[in-house]
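To start, the structure under review is shown below, and the notes come after it.
Here the complex is missing a single protein chain, while all its other protein chains stay put.
The block that comes next holds subunit A.
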Amino acid sequence: MSDAPAQLKVLVLVKHVPDAQFDRHLAGESPRLDRQESILSELDEYAVEAALQLIEAHGGAKAGHEVTVLTMGPDAASNAVKKSLQMGATQGLHLNDAALAGSDAAATSLALAAAIRATGDYHLILTGMSSTDGETSLVPSQLAERLGLPQLTLVSSLEVDGAEVRAQRDADGQTQHLRASLPALVSVTDQFDEPRYPNFKGIMGAKKKKTTALTVADIGLTPDQVGTAGSLAVAVSAEERPARQGGTVITDQGDAGVKLADFLADQKLL
């Protein structure tokens, strides 16, 4: 087996998303998400955690291993980078350009792939299992396709062994043990270890870490390749569903099981 890279370079994609604890809204003619009250996607925290554990298993930042985080989004998206740096990532990249607004998965993965190519050679690219806003989970596989990398998606554990990555994937009712040579793309589920909270040292240390701003031109793309112009799937209408109304609530008087059967019979569900 070939040797492990002397200095592991791991890239983690992080997204700032509207906090799902609040009501979320679509607005505008080709409907877009209102991005107020946004946070680092909880599902990306697992990917940051996985990256940190990987380099720690090989001697950490002291041994020269690096975790770079990349986000794409407006000014406020820098919060996703900041939180990742506080958790322990080495440096940040922020792709921020008005031309990117309204990108679908195709345009997003195109821009992210270009940003990855433009900024370095990474051994591993880690992502969350899906965004908590778009929820399509298309971007990890599209990145693997664009970058010509093997994909190990929806993994709950991973390790780098020599120049190989090994991972366990749980999906569609089966568990697979996967292996691929580096470089590779990995998406991490919430079955991975709980993400760490930034401690005081992490919060103070993050202030000294560098975040590089990137534009569409910096990564070698033109504005018409991304954003709405570069998107292939477009929402033409969005209707807010009437909020589900609570129905009848009864308190069990010793006969609630029978009442449940009555209800199902009334609804023709038996």
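Just so it is clear, a contact is a pair of C-beta atoms (placed from the backbone, for glycine too) under 8 Å apart; a residue touches a chain by one contact, two chains touch by 3 or more; residues count from 1.
We adopt the following convention: contacts and distances are computed from a predicted model.
Student: What name does the UniProt record list for the absent chain among "Bifunctional protein PyrR", "Electron transfer flavoprotein alpha subunit", "PbrT family lead (Pb2+) uptake porter" or "ABC transporter substrate-binding protein"?
Tutor: When "Bifunctional protein PyrR", "Electron transfer flavoprotein alpha subunit", "PbrT family lead (Pb2+) uptake porter" or "ABC transporter substrate-binding protein" are compared with UniProt, the left-out chain turns out to be "Electron transfer flavoprotein alpha subunit".
Student: Thinking of the whole complex, not just what is shown, which of A:Ala63, A:Met204 or A:Ala235 touches the missing chain?
Tutor: A:Ala235
Student: For a quick check of understanding: of A:Ala63, A:Ala217 or A:Ala261, which residue touches the chain that isn't displayed?
Tutor: A:Ala261
Student: Could you please point out the subunit A residues that touch the chain left off the display?
Tutor: 20-21, 23-24, 26, 31, 33, 43, 104-106, 109, 129, 132-142, 144-146, 148-154, 166, 170-180, 184, 189-191, 231-241, 244, 246-252, 254-261, 263-265, 267, 269-270
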